[in-house]
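Below is one structure, written out as structure tokens; the observations come after it.
Omission of a single protein chain aside, the complex is shown with its protein chains in their original locations.
For reference, chains read A and B in written order, and residue numbers begin at 1 within each chain.
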Amino acid sequence: MSSGRKSWTGAVRDRAVAVLPPEKLLPDSQPAYMSSWIYVFGVLSLVSLVLIIGSGMILLLQGPDWWHTSSIGHFFNSIHMWSVELFFFFMVIHLWGKYWMAAWRGGRRRVWITGAVAFVVAVPCALTGYVSQQNFDSQWISTQAKDAMNAAGIGSFFNLMNFGQMYSYHVLLLPLAVVALVAAHIILVRKHGIVPPFNLSKSVAPATNGTPSNGSPVGPRATPGPAARPGPRFVPVPAQRPDPVPVPEVPAGREVPAVPEVPAGRDVPAGREVPAEPVL
Amino acid sequence: MIAAIFNLNHPAHAVHWHFFFMSVSNVVVIILLLIVFALAILAPFPGHGRPKQTQR
Partner (left out) sequence: MSRESRRREDESYREWKGAYSPYDILREATIAFGVVLALVLLLTVLFSSPDLPPSTIRSWSRTDPVDFVTTAATELDGSSTTGGYGPPYNDVTANTQHIGPFYPARWFGVSQPINSAQDFVLAPLRSLTGQPALQAAISTYEAAPAKTKAAWTAAFESALGKARVTSSDSITVKPGNYGPVPAMLGSLLRFAQFGGLDGALLTSDQFYQTNYTEPLMFMADGGVLTDRAQQQRLLGPQWGMMNETGQYPGQVWLWLYTFWYQIKPFSTSANGDILVMGIMGVLSLAFILVPLIPGLRDIPRRIPIYKLIWRDHYRAQRAGG
């Protein structure tokens, strides 16, 4: 770290690493409550997008009329089309899951917002693709949808029947926007973590969920032993403890975990702090 | 041209009820969406099994 006046580069780097350290960017553990197939639909949407872009780039190699005259071109056009169908399919299921989980909780509003905007932008991105096909479908879609564009006032500078313009939007401008939004969405997911479950019980602090007194993880998929970590290693605990914490009321039959001891010289992973007051 | 195994280039059949008019293909996609969503939530996830005793 530089001393004296900090450089812009240093400031940006330090902030980036503080917000998103490598262990958060590429974690090797995840919360134990993530034991449902609904969680795979985000990554399925992402890889579908990768396939869309990859097949789209191959279609670019020989220009927009290649797929009409070449079997190989038509093959990659089919990959492009089915990738789009799967992209929207997986994305819709992903968004349904995230809605029913109320995944915007705990400061994650921007995660929802970036995801929703990515969906909304993907729709015109697909539309510009459909009108760039240079076949009957594109003739029909462009001559029909132009009425909605014109009525809304944007037909003046967004002409669906102008192939050159639509191709430019489809191949560069809108995919860039979608990729930027998806990247922001994923970075925010990595930064904030996956939203925890709703609290069912109102009398126990959420920090105690499933955590035994010795600090090793339990949960449906946890594996004991040295490979299991008590939590992500990314943020060190502050050197000074906050004020003494009132011990919450413990209903009969439930254990309250003790504050784990910190061996000298070792950082305790974040998440081991005891909350200042129990949530009511 | 390499032909597809199934030729879908025939005019679509449609589900038509009052003003609802949707191609069978799209109805299939929507039904699949609902089924896959239900399965995603209900299907058991490998590795969780029964609640384990706390490891000490």
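One rule holds in what follows: a residue touches a chain if its C-beta (ideal position, glycine included) is under 8 Å from a C-beta of that chain, and two chains touch if they have at least 3 such contacts.
Computed from a prediction, not measured in an experiment: that's the story for all the values here.
Enquirer: Could you tell me which of A:53, A:116 or A:177 touches the chain that is not displayed?
Expert: Considering all chains, including the one not shown, the answer is A:116.
Enquirer: Would you write out the residues of chain A that touch the absent chain, in ascending order?
Expert: Against the left-out chain, chain A lists 26-36, 38, 40, 43-44, 46-48, 50-51, 67-68, 74-75, 77-79, 81-83, 85-86, 88, 92, 97, 99-102, 104-107, 109, 112-113, 116-117, 119-120, 123, 126, 130, 133-140, 142-145, 147-148, 150-153, 155-157, 159, 161-165, 167, 192-201, 205-212, 217-223, 227-232, 253-255, 270-273, 275, 279-280.
Enquirer: Counting contacts across the full complex, list the positions on chain B that touch the omitted chain.
Expert: 2-6, 8-14, 19-26, 28-30, 33, 41-42, 45, 48, 51, 54
As a working rule, only the chains that are shown with their structure count from here on.
Enquirer: Distance-wise, how many Å sit between the C-alpha centres of chain A and chain B, to the nearest whole number?
Expert: From the centre of chain A to the centre of chain B is 23 Å.
Enquirer: Of all residues in chain A, which touch chain B in the complex?
Expert: For chain A paired with chain B, touching residues are 35-38, 40-41, 71, 74-75, 85, 89, 92-93, 96-97, 212, 214, 216, 218, 220-222, 224.
Enquirer: Which part of chain B faces chain A closely enough to touch in the complex?
Expert: Those residues of chain B that touch chain A are 1-2, 29, 32-33, 36-37, 39-41, 43, 45, 47-49, 51-52, 54-56.
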